[in-house]
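What follows is a set of notes on a single structure, which appears directly below.
A single protein chain has been omitted from the complex, and every remaining protein chain is retained in its original position.
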Amino acid sequence: MAQAAPVLNHSKPLKHGHNVKRHTGLMDWITTVDHKKIAILYLWAGGLFFGIGGLEAILIRIQLIKPMNTFLNAQLFNELITMHGTTMIFLGVMPIIFALMNAVIPLQIGARDVAFPFLNALGFWTFLFGGLLLNLSWVMGGAPDAGWTAYAPLSTSTYSTTHGVDFYTIGLQIAGLGTLIGGINFLATIITMRAPGMSYMRMPMFAWTTFITSAIILFAFPAITVGLVLLTFDRILGANFFEVGAGGNPVLWQHIFWIFGHPEVYILILPAFGIISEIIPTFSRKRLFGYSSMVFATILIAFLGFMVWAHHMFTTGLGPVANALFSVSTMLIAVPTGIKIFNWLFTMWGGQVRFTTPNLFAAGFIPTFTMGGVTGVMLASAPADFQFHDTYFVVAHFHYVIVGGLVLGLFGGLHYWWPKMFGRMLSEKLGKWTFWTFILGFHMTFFVQHFLGLMGMQRRVFTYLPNQQFDLLNLISTIGAGLMGVGTIIFLTNVFLTSRKPVGALDDPWEDGRTLEWSIPSPPPEYNFKQTPLVRGIDALWKEKTAGNKGMTPAEPVGSIHMPSATALPFVMSVGIFIAGLGFMFSRDDFGNAFMSFIFNNYIVTAIGLLITFGSMVLRSVFDDHGWHIEPEELEEG
Amino acid sequence: MTTAHAEAANGTLPHEPEKATLEGRNKVLAFWLFLGGEAVLFGTLFATFLALRNQTNEGPTANELFHLPLVAAATFILLVSSLTSVFAIQAMHRNRPAVLRNWLLITVVLGLGFLGLEIYEFSEYIRHEEFGMTTSAFSSAFYTLVGFHGAHVAFGIVWIGILIAQLSRKGLNVITAPKIYVSAMYWHFIDVVWVFIFTVVYLLGKVG
């Protein structure tokens, strides 16, 4: 019997779970509020955008393969570099980070779901529709072309006359909303949903870095929200924030962008630190060296991360005092980061190290990321930065930390948790091929770019003249990019082949799992834990293993489990925002069609979109979701 | 949790009904987190305003524009509405839904009064002072900062209005109580932001 009506008397829960309306197929994915399914949605959507961003990178590298190349024109090149950066950061790696957080965090802290399953779904759908809006620009009059930093005045309507930058501001605004929602959700989840006995200082490192990352999201994203609003108002309403002629100031944009933008870098890298801190102890069969110093270092990095933004702006002329201040604060970040590097090394030291695919990525991460960190300290020196600024040295630096750091971490994490997410082990053989092609390609692409930068090659130029000794290094760089592409294709092949295999991964497929997610089946049932586990120490499962126990000790008897209802409202709300965004973006256009001009120029489309979104919010508020229950007898069947 | 639900079914309420269930506690906590983010949002808007406050582009300056009596009236109204929403929560804690509803209604009416004054103020500036969004960097920053606050007030009015309707229909229980508590937090926060707006925008604008 399919029953959709909410149960009004919640003191009498539904007797059986299957009385609740269950969606199948596409509707199941649209209406799901299960963190494990949302994780998979994040993974596919993030993977799709990662692929698009990767293709853009390949096109950029093909254009730069030789001097005076005419493969792309300058305009298209500008659009590609802008979209490559924006897509990779906001739509590629951040969603994949959220995929891993969603898949793993509730399991690691012994929770049945996140604190706000509805908001979790809403965060995903707003991200997806923001990303779709941004990428619609390719077929609706041209992509944004002012660089991923969208510096004014280049990004103002005077110099950027297409709708490209509008797609950037509105698309990122919507996607950013989703990220903020996700951040708040994970903060609340980690604060209130931990299993009995799991104190803060017993949380796995990945839970800690997720917690701190979410806090950075909470405090950094509102700044870019405002920045994007200001730029949108300048471009669409004719405001003067960045219009020098009317008293505006373009440097203000740079400040606001980087007050968000620098913490954003730590939003990206801290989860990778967490992933590495999970993989290395597992495959060294040792507990993480210096756990509390790791926690301390993570907090310190987050704190310092808000005080260094102006190191992106040394050349704007802030003056010697500000430049010195921001140089010193930037160099300080090397201290907690160094603590982490040494802790990982000391964890491996004397351990029974097994080089599985995840551990290869983790081991490759350490030296690669350290190189990126070292060039970071070089760039932190303000006088030297005047030479490095806007050269390929900077491009090499941030690709070392983001690709060599974060992307290697993500590949490691995906290989590590894949059996937990999908119940199937990825092929170790193909995984190792992925690692070697990817990391070789990576160093080929970006190591030479340090020298290109030092030799004076500017970033963001669409071509260069011959006979400046740039030719060979650029050729090597492009070949390396192709190799990274091959590595990614091997990974996709691995995913495809694995998906044809039957589900059969063990609860603890790596055999040395230390944390709670390895104490339950792969993939976990809808309710995760039949009985909430009792946590008796750091590395909860490992502690039980060393005590000779088969699994976790339950903290509660088997009982009825309350579950949230599936709902399409998050999807509908995001569609509403999407429509409102498009409507606002084209509100000043002449469509040459009376009807279209009427509905856009009078903000009717915007109003309809907002009505859909706010109407859905009202529905959500007025009709309470009492959820449904899974009864003990069904748990036995499962 | 079960206890709280049972009490709600009996028509009685626990002492702090907003925190009686895990869902309620989560909601209150997450709303605090959200307000932390809101602080940054308004902080950035204030920063923008402060950076551009003297960039009048030969248009009206703050000193020429602002009339203190109007601002004082708006301030007083919003301050009183913050007090009435405190009384609303006190009535909620005493399990007096009718009193609660009345205080919420008064809060909404005061909010509407504040919003009316703001709309009047903006329309005066636009019609008589030739001070619009596009006049100068100062005008853009002024309208964006104060307008964002006004939009928050408008959202709060609609929100509390919907909660009043729900209160009449569903009564006061462990599901409606956290919603009302959170909306009161929101309303206080709006008041706190206004304290900074009247100080930084209006009074310091007059001082120069």
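Going by the order they are written in, the chains are A and B; count residues from 1 in each one.
We take it that contacts are C-beta pairs under 8 Å (C-beta built on N, C-alpha and C of every residue); 3 or more make two chains touch, one makes a residue touch a chain.
We take it that contacts and distances are computed from a predicted model.
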Per UniProt, the name of the complex member that is left out, chosen from "Pyridoxal 5'-phosphate synthase subunit PdxT", "Putative aldouronate transport system permease protein", "Cytochrome C oxidase subunit IV family protein" or "protein-glutamate methylesterase": "Cytochrome C oxidase subunit IV family protein"
Chains shown that the absent chain touches, full complex: A, B
Residue touching the undisplayed chain, where the options are A:307, A:353 or A:608: A:307
Identified contact with the non-displayed chain, of B:36, B:97 or B:147: B:36
Of A:122, A:193, A:207 or A:223, the one touching the omitted chain in the full complex: A:223
Touch with the omitted chain, as defined above, among A:255, A:530, A:545 or A:562: A:255
Positions on chain A where the hidden chain makes contact: 191, 215, 218-220, 223, 249, 251-252, 255-256, 259, 306-307, 310, 317-318, 322
Where the missing chain touches chain B, by residue: 3-4, 7, 10, 12-15, 20, 29, 32-33, 35-40, 42-44, 46-48, 50-51, 68, 72, 75-76, 79-80, 82-83, 86-87, 90, 93-94, 185, 188-189, 191-192, 195-196, 198-200, 203-204, 206-208
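The working rule: only the chains that are shown with their structure count from here on.
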Centroid spacing, where centroids are CA-atom means, of chain A and chain B in whole angstrom: 33
Touching residues (chain side chain B, partner chain A) in the complex: 5-6, 9, 22, 25-26, 29-30, 33-34, 36-38, 40-41, 44-45, 47-48, 51-52, 55-57, 133-141, 143-144, 162-163, 165-166, 170, 175, 179
Touching residues (chain side chain A, partner chain B) in the complex: 10-11, 115-116, 180, 184-185, 187-188, 191-192, 218-223, 225-227, 229-230, 233-234, 237-241, 243, 246-249, 252, 256, 259, 618, 621-622, 624
